[in-house]
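Every protein chain but one is kept in place in this view of the complex.
Per-chain residue numbering starts at 1, and chain names A, B, C, D, E, F, G, H, I, J and K are given in the order in which the chains are listed.
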């Protein structure tokens, strides 16, 4: 029977240009090893500061993927 | 006397490029029928994934507008 | 003895183009008077509407900085 | 069988004198068109300021009413 | 280009037997008038009591559907 | 004069079969001593596990009842 | 040594005129049996509706008092 | 260019008669030194008790104002 | 010395019949590889809709298990 | 049949030395009258100040125990 | 009449030994310039890590003090 189980992982992506790029970076890195990613929810946005200027945008997001025991 | 009543509606805008565009899309669609929109608060940001890449950015937002009984 | 005390202030930046610019504007204005800013957390995103279109993006953020008694 | 479905709407009432009046204003306006209102929960209280004084009290509240498809 | 706008409505379903039935009742009532329902999130579960026994299970849920201006 | 005061108590019901039964068990036990129970809100659902299987469903709920000083 | 233990109880006061009166009613009823009440925090405000008008204001509040084993 | 930066401060007003007066007291005291106050959000309501009666109503609120570096 | 470290993982179980079954499915799948599962907390309940009817119940839950470095 | 009902009570412990001692004080006071205490969750930590120094640490915690009607 | 206005400030204290010391450090530093501090609430606890070991405990807390316009 086909009811699946998913697992949720929290990732943080980082970008010097935007929160969209930060999220994209996290998703593309994760998708090389996690199967069947479909939706990611933003759980936190923040940014780092250097010399009084914004240095990096960071997006923390929850991503769910097929749970495969043993993986 | 002029104290008004407002109603709050929750909308979800979608965009392939950014959360700002997703929000803009929701506002512009709504403003064709809702009167006197002034502020919208983001209540959730997420994104959809296809083939391991970000496909769409989605912004869920609360928008308040003049309540007109019967409308 | 070197254990420091920090203070957290909440700022709101505003931009006609993006939430990233709104945040950047708040950080750069604050960094002229606050010392040792390192991280800022977004606590709220919203936007203002004029004539049925998005007018301004606003980002509210917490920024922490060295606490200097008397300052 | 008679198990009903309700719908929840968020309203904002405004008053120059109190949050109770703000809530009352929202309820009385809504009750002209919504059937079977019974309880409303406050979800936010705020106020507007003009010339350094409180101008209006605003109460945001959730009100549930009988859902009638097509209405 | 076809990026859509969705609207989120909050419904309360009621059932004498289970929260699953309460949710099902809300969804089936709503689907007669709302287009393209896909996911509903539970935001609150409660129950009513009569004569010291559980009388009804109630499920409050957010359901999003295609936004059609004018509808 | 008839304005009453209520007290809210938090209970946890437990069942081997469902969260509905867990809630029912808490309500029926409480109703033997508490007067005028009308609504109970679920504040947490969890479950216990034994030997890799779900053993018990637990429902934590807030129940309000007439406050009688001295009781 | 005299470090005390307090207990927190949740009460709901009801009033036809204001949330302040609703809170006052809960406090005065409780103070006849609970010792050493000092602060009460509002955790929820709502109201009941009859015939399309506000009927009662209700204030739910946490009140802490000296814990006396056996009481 | 005119995009402004705002700062958010949290104040607590106190009154023997109502939460509205408590909020008003905080706003009027603050407006003597803070520029361009426009909206204040209530973040907490509580009350103090003396001799078994409500002594003071307290309203904690966030108020935002123009940020002026060096001020 | 025997004080253990646990790790918390978030899973999503899916069922066509109930949230209890959805949770059970997640627990039984996980227990084939995770050691010493004892309690799981529900963090979100939702459901998917197809053709205007509830298709699947989904339960998201936190489960904690013995942390074994290297596993 | 053995499925039990528990009741949750909120206590505040106080200590001049640490939050651990504050919690311990609440638990040991309660355990003289409440049966079968097993877990307590911290819901709030705060502290009181006298003459510019920390005077007492306070821990507010939820403790659940067997519910015995009539007790 | 003398109803006061308070202001709430968020501080972060840091310590190599405990969260109690971190809080104490923040309070003692602040009390040299802020008048009439009485209670501080913990809003966040975290810690920093260096070389795989806990380096510093940090306590973020809200402290309220008499508001003096112009100060």
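Definition applied: contacts are C-beta pairs under 8 Å (C-beta built on N, C-alpha and C of every residue); 3 or more make two chains touch, one makes a residue touch a chain.
No experiment lies behind these values; they were computed from the predicted model shown.
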Which parts of chain K face the unshown chain closely enough to count as touching? 17-19, 44-49, 52-54, 57
Residue by residue, what part of chain A touches the chain that was omitted? 9-16, 22, 25-26, 29-30, 32-33, 56, 60
Need a quick check: the contact residues on chain J for the chain that isn't drawn. 18-20, 23-24, 27-28, 31-32, 37-42, 45, 61, 63
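One rule holds in what follows: only the chains that are shown with their structure count from here on.
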Path length in steps (a step moves to a chain that is touched) from chain F to chain J: 1
So if I look at the partners of chain B and the partners of chain G, which chains show up in both lists? D
Taking each chain's centre as the mean of its CA atoms, which one is most distant from chain A? G
Matching the CA atoms of chain H with those of chain I requires turning by an angle in degrees, to the nearest 5, of 180
So, in whole Å, the Cα centroid of chain D is separated from that of chain G by 24
Distance in whole angstrom between the CA centres of chain D and chain F is 30
In angstrom, rounded to a whole number, how far apart do the mean CA points of chain C and chain K lie? 20
Hey, what residues on chain E touch two or more of the other chains? 9, 18-19, 32, 45
Touching pairs among all chains present in the structure: A-B, A-C, A-I, B-C, B-D, B-E, C-H, C-K, D-E, D-G, D-H, E-F, E-I, F-G, F-I, F-J, G-H, G-J, H-K, J-K
